[in-house]
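Okay, structure first, notes after.
The complex is shown incomplete by one protein chain, all other protein chains being positioned as in the whole.
Let's turn to subunit A:
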Amino acid sequence: MTFQDSFITALGGLQINKSRSVLTILGIVIGVAAIITVMSMGQGAENLILNQVRGLGPQTIIIEPGREPQGPSSFTEIFTDSLKQKDVDALLKPSNVQGLKKLTPMVIQVAPVTSENETIRTSIVGASELLVKILDIYPNQGVFFADEDVRQKANVAVIGLEVKRKLFGHSDALGEKIKIKDKTFHIVGILPSKGQVALFNVDDMVVVPYTTAQQYLVGINYFNAIIAQAETEDIVSRVARDIELTLRETHGIDSPEKDDFHVMTQIDAIERIQVITTILTLFLISVAAISLIVGGVGIMNIMLVSVTERTREIGLRKAIGATEKDIMAQFLLEAVILTALGGIIGIVFGASLSFLVSLILSRIIALEWEFIFSVFAAILGLGVAGLVGLVFGFYPARQASFKNPIEALSYE
């Protein structure tokens, strides 16, 4: 019996029980749709985060206190006070770090901000005047504060457009006063709408001199981060290495295992994000795969019923010359056609669903979310569906092929 004949025979068998066939593959459809959706969403989320990290610029290097987090248990180590002014001074010496273009210490805190009429909570970002160049955010109204303001711990603030809108509505905000933690600040500049840039939502933040933030707002003498920029892209990893060596020297650390800081470049960040999103996606896929297994058990169940129901047919086919292999092929193909069909429907269904979600995320929530349909995911979904058919169809098909033609022919 040729493969084509087996295929046509299997198709005919399925057609006779159309509605049952459709119901049988529902589990596979849902399973494959879930896998496609999860993979598409995972890829979308990864791209979203990566785009933000890429907004940092390839020359940017982030130094954070504490060791690089290795897992949830070491998370608390991030909140340490190891980065101080002396580190900044040391890093700025060209004899220590060659090729460092500029850097700014960062002090970050979420705090209430008050205008005459309104109070909101937003991110207070303490930085030096160089932040404007590092993040490429120039005020379109007023100016950014200057190094003078940083040195004098001036009470000046540059606000994002969203903050401006919430606190002042349509009226002019430039030159007005706001209170941050009961301390009065003058608004010297307003940033244009830029959305997410690197770690910051430019629209929804208030930038003040880091010296002011340290002394008057947070009351600390250390930094939450230092953002540095290398002169060119291709020396980034060497600059990062120099930074590590310099900080180890100033902190008196003799081996990398004892580091109380960590240095991250865009490449590091991308790798870390990819690892995290991949793990998350794999986890979600394995959850979705459970429904495939359930679907497979359903297929096996229905195939067993079908084999019993069609005992006479099997007996007849054997009597007129079908070999065990022919019968096996027929029923195995029925199962694989069923699941593959379920896989195809699931792919279409999953792709439509993730397209819909991406539409909602990008239009309604206004994330920069793009719809991704991965061909790899589709092939994987179809392959897994077919495999489920092969695995769960095997036992019923074998039962069918082993039937004794005499008993099968007299089966009522």
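Operating definition for what follows: a residue touches a chain if its C-beta (ideal position, glycine included) is under 8 Å from a C-beta of that chain, and two chains touch if they have at least 3 such contacts; residues count from 1.
Rule of thumb we're sticking to: contacts and distances are computed from a predicted model.
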Original post:
Name the chain not shown, per its UniProt record: "Putative ABC transport system permease protein", "Macrolide ABC transporter ATP-binding protein", "Succinate dehydrogenase hydrophobic membrane anchor subunit" or "2-oxoglutarate ferredoxin oxidoreductase subunit alpha"?
Top reply: "Macrolide ABC transporter ATP-binding protein"
**OP:** Could you tell which one of A:153, A:177, A:312 or A:398 touches the chain left off the display?
**Re:** A:312
**OP:** Among A:322, A:351 or A:378, choose the residue that contacts the chain missing from this document, as touch is defined above.
**Re:** A:322
**OP:** Please give every residue of subunit A in contact with the chain that is not shown.
**Re:** 1, 5, 9, 12, 16, 312-313, 315-324, 326, 405-406, 409
